[in-house]
Every structure is written in structure tokens, then in C-alpha cells.
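For reference, the structure is listed below as C-alpha cells.
Note that one protein chain is taken out, while the other chains of the complex remain in position.
Our next item is chain A:
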Amino acid sequence: MAISSQRSSDGSRSYSLYLIPGTIGFILIVLIPQLANLGLSFTAWKGVGTPRPVGLQNYHRLLTDDQFWGSMYHTLLFIVSMTVIPVCIGLVLAALLFDYVRDQFGEWVSSFFRAGFYLPQILPVTVAGVLWGWILNPVGVINITLKAIGLDNLAQNWIGDATFALAAVSLVIVWIQVGYCLVVFMAGLSRIDPSLYEAAELDGANWWSRFVTITIPLLAPEIFVVVLTTLIAALKVFAPIFVITAGGPDNATLVPSYLTYYHFFTTQRVGYAAAIAVVQTTLTIALAVIFLRFQSQQESKE
């Protein structure tokens, strides 16, 4: 017993060596900047010179800032377009490609579609944003096409009208996100025993029944991972907003990350920007912890 304990202690000591680079990286790149940011959130600072302590003033201001609350509301909507919709579409597409397209048209066709859906993930977001800006602007491809086929009434000011801007940006985000969900789900599907599907098919289960009773339950671990990562991405979404709408029109697509950037670099209210970032980080960590606990509870039940 003593020997085994000695061994285990030696083992964990030698394994812990491997954690050193990651820990140093975490301390330097994540922990110290986060602590510095937390410290700055209690100051008034223009980005140069000496920060002036102001206590909780920045947080107090946050509570009454309509722009901040508006941006938080938009974040909820972006959770739908970055997490809910792409996960749903990704699941159905993955199951279709894996279970139907591959069987009917072969591996090559299935891989072709998978690569096609994943392509927006490879494209830099700024490039995709600029392209979509051209497509969605009032003299862009969508409106030109609609007008060319006689559907003039459907042509809209997609990114310049508050009624459509959020939906238009969401469309771009769904387009970007679906590939990520699809690829992870397809990887997950490849580890499911095909005999389950065969047995279900022999029992007369149709595609939808197989999808609901086999695919979704067995893909639960992948779904958890994808939902968590896309949820975090939704809470800190920045690049598509920055490139396509800059938070406009009239703040209709403003999100907390853009508000942080705006105050940090343009209004010179670095302390206030830091306070927004602190709230945003806290929310993200809290949601991630809740989610992971829920996941581990589910796993322990199983």
C-alpha cells in the first residue's frame, strides 16, 4: 500500500511537470491581463498617463447605460444565431450526410458537402465580413438579383435598416457556424455502432425516428461541447459586427465586445471598457461552469 502510494505520488509529480508550460502560458496570457483588467475597471484612465482610482463608479454607470443593456439583449439574440440554429442545422445536416447521402451517393459526395459547409470556418472572418457587406448592401448582389428576377418588393436595406440588420448579421453568423457544428457531429457519428441503425431499420424505424432515438442521444457528448464552445463564442462575438455593421444602424447590432472596443479605443474611457469586459468575462465563466456542472450531472446519471 505504501509502495503504491509512493508510486502514485511520484507519478503525479512527474506528470505535473507537463503542466508547467501551460500554466506559465495561462498566467502570462490570461490571468495577469485579466487581473490587470479587473484593476483598471476601478479607475478612470485615458489609455496614457496614470489611472485615477474611482471605486465602483464604472460599475455604477454600467447599471444605467442603455447602450450596455441593449448590447446584452443583442447577445441573447446572437446566442440563437450562433448556438441554437447552427447546432440544430448542424445536427440534421450531419445525420443526413452520414446516414443518407453517404449511403445513397457515396463517401465522396458526403465529404464534398462536409468540406463545403466547413469552408466559411477557414475563411478569415474579416474577409467573410467584407464579402457579405458587399452582398448585403443596398446595391449589393442580393438586391440586384432580386430586382433582376422581378422581386423588387423583396429587395431591402439589409444592413442599414434596424428591422433587418440583426437578422442579416445573424444569417452571416449562422453561415459561418454551421460548418463547425457539422464537422464535430460527423466525427461523433463515426463512432456510433452502425448495427444500432441497422437494427432500428429492421424494426421499421424511419429516418426521423432513428435521428431522434439513436443519433441525438448518442451524440450528447459532442452536442455538449459544441453548445458550450458556440455559447462562449456568442457571448464574445466581435469580428462580424465590427466588419459588417460597426454596431449600427443606430446601435441595432451593438454587442458588449464592440462596446468595450469602442470605449477602450475611441472614447478613451479605458476603465469603463474594462468594467464591461469584467462583467462579460464573469458571465461567460458563470455560464460555462453551470453548463459543465449540468453536463457532469447528466453523465453521472447515465
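The rule we apply is simple: a residue touches a chain if its C-beta (ideal position, glycine included) is under 8 Å from a C-beta of that chain, and two chains touch if they have at least 3 such contacts; residues count from 1.
Here is the rule we use: contacts and distances are computed from a predicted model.
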Response to the item:
Given "Copper chaperone PCu(A)C", "Pyruvate dehydrogenase E1 component subunit beta", "Extracellular solute-binding protein" or "Inner membrane protein YohK", the protein name in the UniProt record of the chain not shown would be "Extracellular solute-binding protein"
Item to complete: Kindly state which of the options A:72, A:159, A:223 or A:278 is in contact with the chain not pictured.
Response: A:159
Worksheet item: Of the listed residues A:74, A:102 or A:263, which contacts the missing chain in the full complex?
Response: A:263
Practice prompt. Could you please point out the chain A residues that touch the chain left off the display?
Written response: 46-49, 133, 136-139, 157-162, 245-251, 262-263, 265-269
